[in-house]
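What follows is a single structure, and I will ask about it in a moment.
Left out: one protein chain. Kept in place: all the others.
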Amino acid sequence: MYSEVVKAEGHLIDSQIMTGIFDTVIACEATYEVLEFHIGRTNDDVSRLKLKVIANTKERLDQTLGDLMSFGCYRLEDSDVFLREAEADCCVPEDFYSTTNQRTEILHQGRWLTVDDQRMDAVICLSGGAAVCRKLRDIRKGDLVVCGKPGIKVIPEFKERDRMGFAFMSNEISSERRVETSVKKIAELMRRVREDGGKIVFVAGPVVIHTGGVDFLCKLIRAGYVNVLLSGNALAVHDIENALFGTSLGVDLERGLPIYEGHKNHMRAINTINRAGGISQAVESGIIKAGVMYECVQHRVPFVLAGSIRDDGPLPETMMDLVVAQNEYAKQLKGASLVICLSSMLHSIGVGNMLPAWVRTVCVDINPAVVTKLSDRGSSHAVGVVTDVGLFLDLLSRNLVG
Amino acid sequence: MYSEVVKAEGHLIDSQIMTGIFDTVIACEATYEVLEFHIGRTNDDVSRLKLKVIANTKERLDQTLGDLMSFGCYRLEDSDVFLREAEADCCVPEDFYSTTNQRTEILHQGRWLTVDDQRMDAVICLSGGAAVCRKLRDIRKGDLVVCGKPGIKVIPEFKERDRMGFAFMSNEISSERRVETSVKKIAELMRRVREDGGKIVFVAGPVVIHTGGVDFLCKLIRAGYVNVLLSGNALAVHDIENALFGTSLGVDLERGLPIYEGHKNHMRAINTINRAGGISQAVESGIIKAGVMYECVQHRVPFVLAGSIRDDGPLPETMMDLVVAQNEYAKQLKGASLVICLSSMLHSIGVGNMLPAWVRTVCVDINPAVVTKLSDRGSSHAVGVVTDVGLFLDLLSRNLVG
Amino acid sequence: MYSEVVKAEGHLIDSQIMTGIFDTVIACEATYEVLEFHIGRTNDDVSRLKLKVIANTKERLDQTLGDLMSFGCYRLEDSDVFLREAEADCCVPEDFYSTTNQRTEILHQGRWLTVDDQRMDAVICLSGGAAVCRKLRDIRKGDLVVCGKPGIKVIPEFKERDRMGFAFMSNEISSERRVETSVKKIAELMRRVREDGGKIVFVAGPVVIHTGGVDFLCKLIRAGYVNVLLSGNALAVHDIENALFGTSLGVDLERGLPIYEGHKNHMRAINTINRAGGISQAVESGIIKAGVMYECVQHRVPFVLAGSIRDDGPLPETMMDLVVAQNEYAKQLKGASLVICLSSMLHSIGVGNMLPAWVRTVCVDINPAVVTKLSDRGSSHAVGVVTDVGLFLDLLSRNLVG
Partner (left out) sequence: MYSEVVKAEGHLIDSQIMTGIFDTVIACEATYEVLEFHIGRTNDDVSRLKLKVIANTKERLDQTLGDLMSFGCYRLEDSDVFLREAEADCCVPEDFYSTTNQRTEILHQGRWLTVDDQRMDAVICLSGGAAVCRKLRDIRKGDLVVCGKPGIKVIPEFKERDRMGFAFMSNEISSERRVETSVKKIAELMRRVREDGGKIVFVAGPVVIHTGGVDFLCKLIRAGYVNVLLSGNALAVHDIENALFGTSLGVDLERGLPIYEGHKNHMRAINTINRAGGISQAVESGIIKAGVMYECVQHRVPFVLAGSIRDDGPLPETMMDLVVAQNEYAKQLKGASLVICLSSMLHSIGVGNMLPAWVRTVCVDINPAVVTKLSDRGSSHAVGVVTDVGLFLDLLSRNLVG
């Protein structure tokens, strides 16, 4: 039998980390023995665990210890991280360490370095004395890549139990809830983030336009509650179509009826922007006088439009090279305090993949399956609201702006 | 080859009845020949069709003609309806005519009689010189039952194309719509029904309470927009739980959190009503001071609570004998001009089964599959709205009451 | 400040009971101090907790202790349970104890009695020296009802971590899973239950028939894997319609097309059964020769058909008095080891309300929202499978019967 002792500290019980540790050992077909457990005496105290993990092969033991890392378990005596050179562009050694979205530190030359740009599914490179997450596609021959498991420590987020009731919101995703209650909490959080000088990022799909959310989102932009807008080509096209012709996908938003040649309106909107040279130019030259894109330009809210296989057009600003678009998304997400995802599974998952676990995320969609999928992506600070996104924005803007 | 000539009149094209007639003949593996077709010259004119149906067996011809009946096709020379006696309670002759929800007439002793209490899945009885729909379970030995196909004429509803835009609403069921637009049309319809002295029936599930719709539904009741409330035990229990304790299924509706012993509150609510002797008594004795049931009692809005296999309690008013409950529902639906179904597939389908095709029906649910299912049940006047029911009621009551 | 000390034992960490205890104290706005915590050294050992709960009012302390009961927390020195007489039929004293679905014991005359017929939302009566769950509607004047909180102990189910992987299945509800894997585990569980002489209850909706599951469910019945069938009127009607005419709701199951007068077939099926005097009589007289109901009769599988507001008919066997139907359901569920719910939210929730927490439950539905709703109802042994129910039955019967 092979065994090793690991330690972990923190709010191990209320954040369900202890449960995760024990489940992981059993799932790896290993066994455990609790050597020491000091429980936090009160809600504010941390707990401390010293655990012996036992397995019948060396390999299984290593695997178990590897899986326990994401719960913050670390070896008693740690050695420096193991670095290897990338053999070619986009290629890393076989035993590379694949990151989670949790805060990570590596031990290098006896010092613990916090990894920058933390995100999931990346590798850690040592570059200029600093540790940084890098995507596989950005690896260049010769980069120093963290490999194996020694010298790596993951510090899981602990659930903050009573701070603004945010944690409690996330318990259950259901359409059978009173949306007003969730909206109040989200509004409170937004107010606080703004007071603290934090950054609020909106991720939005075209459903915001179709469901009549334009005016409400515009109110939020004007009131300074939207610091970044991440979206795709369709939101911008339908917003501009609405600003120019009063329709969205050819449907008159006031009367709910398809109008004459309405199906052509989104093509006309693209053509108009193409002739102006871009959205900003169209705003500045007075061609577009209202709408989400108009307010973004007027209030200098950065926006990124990522292309997709289904796009028409695209608009001049739409980034059809997705590597460029992903980089631009990541750049704008840097330092975000709160991300609000509105009815766009595609862009929301893209954003979720880029975010560290500690950024609070709110997902609003009328389809509970989308909300579940987004909330499940490993962030302990994600909450979901199942409701009509147009009505949600109405409520939210009434709450924040009046 | 066997053939017969049938006729049909009305808005055959814009109501897609012609398409239905031709599809039916092909589906029955028969063929047709158009003998005469006079098309309505303008939107107000009716069309007239004379069609020869040809089949290779007598049986197939009869089947085809039978299926064409629901599109209003009738034989050139009709003979009296064929009547047989029911051989036993709840039993009818094998060739009984099974009703649709379309307006139906029978030829009896040379006179066309309009069938009363029209609904689907019933049989037609002749009773005291009148024709009436009767459910199988209400058939008594000796009842005169309409059998076979001669002497029966179905008069399908024609789609009224431009009246208040109602028909256009029903085109498509999607969550990607602006709810305000639908609400405006529904409000307009409700106003008009009330002005005309019509009856508005609400069918509501407990989600109305969970999603915070109570205050808005109460406003509608007080303003006279709810003439009948059809529901189940749960709506009443959770409404009373909310009135007494501020919770719904134990969740505090203001804060969105489960509260102390909240899970017990709905049992306490039932116990309270049981002790008072019923909902009306609890309202009259001042125990209940607010909520949907309170307003119904105060404003003398008849309500029917049908029991189900999942009910707790039940409350004294809840009808656990479903034959009694169905009869009471049917009685209250008589003469309804507009039925609004809110988040209750079970009760809405129950109601749909009882209604004639010409009663306008609005189905509101956050799940598009429910709305599709309800709208598909054969009424040409059903529209669906996919949205959050709490927010829908907020919008609707702001629109109607302010 | 008011305080009291409680104890709890068991698999407190891996069953997330410790997390629940701490969350509950915080949610009740009380605080805690861990006096002693002995952690289970290995996976098989139990843990032991001694916790001081502190609140600023006596009432809040009592509330917190009350809420902690469902996690198995009990007072150090307990006194006899408090009994009061019911003042009238269906009415209990205000401070009645409302049950959970967890195993419960009461201390009466110094002896701990296990409560019989454990289910949620009932009261506990002492009757003939035994403790038993009783529904409010079954309370009679003079019954001795357990009130307040002393002398009551709840013993929560502990998650069995590695037994047949059942627990692991329940982690996540998603349609993006390989159904074969879940089916294999369910089949294994069914085999083991049958070997152990356990009882398997199927709860099924009419979708079983519409999706073509009849033959596969029949195979399971013939092979002895269905010990009880709980359903409604519609399953039986459509099954018999299918047996007699090859259609389900008028759609030919082989060709997928509506057939001639198909809409009438379910009425004809009901009429046929009415004439025979009932389903059993129709089977015995050879009128019905196949299908789910046929196999139930032939293999003496008890079935209960509960009525609902949407039923046509009903068939003679359908219980339209829901009090009778609920009692019959409860009777047949007694002693069940495994309950498999197929596409019937209504009947499945009804059954879930009747079951103690320790009965394993599998919920199969194509709609993930239904599966989530059923799995959330407090049973630690419920798993959900999101898939097509017809194809699920095909796979399951191939797995079990071949």
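The letters A, B and C name the chains in turn, as written, and every chain counts its residues from 1.
Convention: a residue touches a chain if its C-beta (ideal position, glycine included) is under 8 Å from a C-beta of that chain, and two chains touch if they have at least 3 such contacts.
Bear in mind the structure is a predicted one, so any value in this text is a computation, not a measurement.
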(request) Just name the one of A:16, A:104, A:118 or A:367 that touches the chain not displayed here. (result) A:367
(request) Tell me which residue among A:107, A:144 or A:349 touches the hidden chain in the full complex. (result) A:349
(message) For the chain left out of this view, which of C:31, C:104, C:182 or C:375 touches it?
(response) C:182
(request) List the residues of chain C that touch the chain left out of this view. (result) 165, 168-169, 175-182, 185, 207, 210-212, 251, 253-257, 366-367, 386-388, 390-391, 395
(request) By the contact definition given up top, give the residues of chain A that touch the hidden chain. (result) 27-28, 63-64, 66-67, 87-88, 90-92, 94, 96, 98, 100, 121, 123, 135-137, 232, 257-258, 260-261, 263-264, 266-268, 270-271, 274-275, 306-314, 320-323, 325-326, 329, 346-347, 349-350, 353, 367, 369
(request) May I ask you to list the residues on chain B that touch the chain which is not drawn? (result) 13-14, 16, 18-19, 22-23, 25-27, 31-34, 37, 39-43, 161-162, 168, 172-175, 368-369, 372-373, 376
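The working rule: only the chains that are shown with their structure count from here on.
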(request) Sort the other chains by how far their Cα centres are from that of chain B and give me the top one. (result) A
(request) Give the identifier of the chain nearest to the protein's overall CA centre, each chain being represented by its own CA mean. (result) C
(message) Suppose each chain is reduced to the average of its Cα coordinates; what separation in Å results between chain A and chain C?
(response) 38
(message) From the mean C-alpha coordinate of chain B to that of chain C, what's the distance rounded to whole Å?
(response) 32
(message) Which positions in chain A are in touch with at least two other chains?
(response) 168, 175
